[in-house]
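The complex appears here without one of its protein chains, the remainder shown in place.
Just so it is clear, A and B label the chains in written order, and each chain counts residues from 1 on its own.
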Amino acid sequence: MERADAVATPPPRGIAQVLATGAGRVLVSIFVPVVAFVILWAGFLFLKDSGAPRIVIVLVAIVWGIGGVAMLYVVANSLTEKLPLTWQGRILPFVFVGPALAILAFYLLIPAVLTAWASLFDANGQEFVGLDNYVYSFTNPEMVTAIRNNVLWLVFGTVFSTGMGLAMAVLVERSRLDRLAKTLIFLPMAISFVGASVIWRFVYSYQPEGQPQVGLLNAILGAFGLGPVSWLTGEPLNTILLIVILIWGQTGFAMVIIGAALKGVPDEMLEAGRIDGATEWQIFRRLIVPSIWPTIVTVATTIAILTLKIYDIVTAMTGGNFNTQVIATLMWKQAFTFFDAGRGAALAIILLIAVTPVIWYNLRQFRGRAI
Amino acid sequence: MRTIKWSRVAINLTVIALIVVWTVPTIGLFITSFRGKQAISNSGWWTVFTNPQGAFTLDNYEKVLFGGDGLATAFLNTLAVTVPAVVIPILIAAFAAYGFAWMQFPGRRVLFITVVALLVVPLQIALIPVLKAYLAIDLNGTFLAVWLAHAGFGLALATYLLYNYISQLPKDIIESAALDGASHFTTFRRLILPLSMPALASFAIFQFLWVWNDLLVATTFLGTDQDVAVMTSRLVSMTGSRGQDWQLLTAGAFVSMIVPVMVFLALQRYFVKGLLAGSVKG
Partner (left out) sequence: MQRKLAMLVGVAALVAACGGGATTAPGAGGTPAAGGDLSGTKVTVGGAFVDVEATNFEAAIKPFEDATGVDVVYNGDKSFEQQLNVQVQAGNPPDVALLPQPGGMKNYASQGKLFPLPDDIVASIDANYGPGWKEVGTAADGKVYGVFHRVNLKAQVFYPKVAFEAKGYTAPTTWDELKTLEAKMVADGTPPWCIGIESGAATGWPVTDWVEEIMLRTVGADGYDTWVSGATPFTDASVKNAFQIMMDIFGNKDYVYGGPQYIVQTNFGEAPKAAFDDPLKCWLTNQGNFITAFFPDPTQADLDNQVGVFTLPAIDSAIGTPAEVGGDQAVAFADRPEIWAFLKYLTTPEAGVSWQKAGGALFPYKSQDLANYSSALDKAFAQSLVDASFVRFDGSDAMPAAVGSGTFWTESVKLINGQQDIDKTLTNIAASWPK
């Protein structure tokens, strides 16, 4: 037993022992944070201004960034542990939770509040205009189109990604190729929006009739003797085609998640159903779907939130032209092309409000848990 | 027996068809990245199968990787931005999730709901206020600025996901650790972190993909200076002022895709396990 030994034969007095005395402890408590701070500051300055070769900077950056944060927690924690127990109990939770709360407040909460406030003022933020910006937003024809488009994104994007994901999960599970399928169909999710826009340009590209087609769709049409179609300039087909890009990326996500949930469905239950004479379809609808329903909802709400905030795909493919604009692109336009801070803010808040019900529904699914 | 065999064949065929449909667009990009500018504007990429003469070239990749404004520096920058921007939020979120799940303090419930509620805030809202604040403390243009920004934008989801997982860990293990005299910090370090690996890895992948492919946050807080710009920024500037240099863009897009794809392939197991842990029993 360690403790007994320590009492019986006092070990030689090393630095550690000296520091263990009361005075030593106070010194350490001050010294350690100061030194930690100095190291962090030195690292910060180095990264900011150094002319060292890029790779050195990068390595230092990575080590400093991660090590720095870890060190801060260690230091904060050890400091707190020096405190008397009651104080410890009060402060320690905030050591754990505090940084997250502080960062979230700074990066999301306060800007959201500031934006809500700005939405009540005019373009330069000087005159109070109340709800005028919101009235404008809902009566402006561009905005009406944007709302229509976001609804299309929400409905088509979510339903098809989740639905196809579900169907494909069920299908793929029975195939020998399931691992290959899951990998390859999930892959598009790893591609950036910039990359995806380049990829899909080569699918939707339009060249005038009689010219060789560079886009896959028009080439296929051409093989059947049909004339080329300008896919991205005609509404609302163009929005639907943009949604296809989202579905391409998200179905794999849905498929993989739902597929894993499917594995958790007990076989005996399905067998019992079959013995009772139920068809595959009935088993699917009445047994499988209800038992993985929470997963389906999680996937659907995650995709739904994505569709409401959609910005990159629209900007990269059509720039928001040809009536493909959505709320997020309009918000950017108001704020940075028209320099109207008030209207831009109002649109941002409208977006925020639109997303809230989806999150709330998602949360309800998890209410049962230990909140 | 016959019907089962047929339906098995049908299923496999359908799956193959799906795989083909899903990967064709990306294959198109891959092939195009080896074609010259003229070839790209004059014929579809599928023609390389019927007409394979001469159009194959490595020029695009050469220019994109090693050319004057090549992607080599940008690659390092993306790495410098991504790795900490993944680890830091996870660390902070893990601490917070543990705190919300296993520690008692006043306002715990309200604070947690606020954190989750912040999932609704679109990040465009935060750009100008945060930029102004950064300038006031001369933080802009540094890696730290971008790490913290990515942490800020990812913390809500991270905390939510990790909370779901950590709150489900077996209560007895944690309680017996407390009984043995372990402090919260030790429990966290020795018990929670290792046990939560699937959830941590899963969120790490999510965050990695998101940060690596991000354009907006890096451009706003780090800038487009050639020596600090990340790959997505460089890609966008790379289309050149001469209209659209598609041949460069295809090679560049492919180069920037390789790392996330490889990361994903290596870690996809964890991804699913971690995400699911909150919603499926056992």
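To be clear about the criterion, contacts are C-beta pairs under 8 Å (C-beta built on N, C-alpha and C of every residue); 3 or more make two chains touch, one makes a residue touch a chain.
What you see is a predicted model; the values in this text were computed from it and never measured.
Here the missing chain is touched by one residue of A:Thr233, A:Ser291 or A:Thr356, and it is A:Thr233.
Screening B:Leu13, B:Leu58, B:Ile113 or B:Leu135 against the full complex identifies B:Leu135 as the residue touching the chain left out. Looking at A:Trp87, A:Phe339 or A:Tyr361, the residue that reaches the missing chain in the full complex is A:Phe339. The chain not displayed touches chain A at residues 15-16, 19-20, 28, 31-32, 35-36, 38-39, 42-43, 45-46, 48-52, 74, 78, 206-208, 211, 230, 232-233, 235, 315, 319, 321-323, 333, 336-340.
The omitted chain makes contact with chain B at the following residues, 41, 69, 127-128, 131-132, 134-136, 140, 219-220, 223-225, 236-237, 239-244.
By definition in this document, only the chains that are shown with their structure count from here on.
With centres set at the average Cα position, the gap from chain A to chain B is 9 Å. Only residues 44, 47-48, 54-55, 57-58, 61-62, 65-66, 69-70, 73, 77, 81, 90, 92-97, 99-101, 103-104, 106-112, 114-115, 168, 171-172, 174-178, 180-195, 198-203, 212-216, 219, 248, 252, 256-257, 259-261, 264, 292, 294-295, 298, 305, 309, 311-312, 328, 331-332, 348, 351-352, 355-356, 359, 363, 365-366, 369-371 of chain A touch chain B when the two sit together in their complex.
Within the complex, the chain B residues that touch chain A are 8, 11-12, 14-16, 18-19, 22-26, 28-29, 32, 40-46, 73, 76-77, 79-80, 83-84, 87-88, 91-93, 95-96, 98-101, 103-105, 108-109, 111-122, 124-126, 128-130, 133, 142-144, 147-149, 151-153, 155-156, 159, 164, 167-168, 183-185, 188, 209, 212-215, 227, 232, 235-236, 246, 249-250, 253-254, 256-257, 260-261, 263-265, 268, 271-273, 275-276, 278-282.
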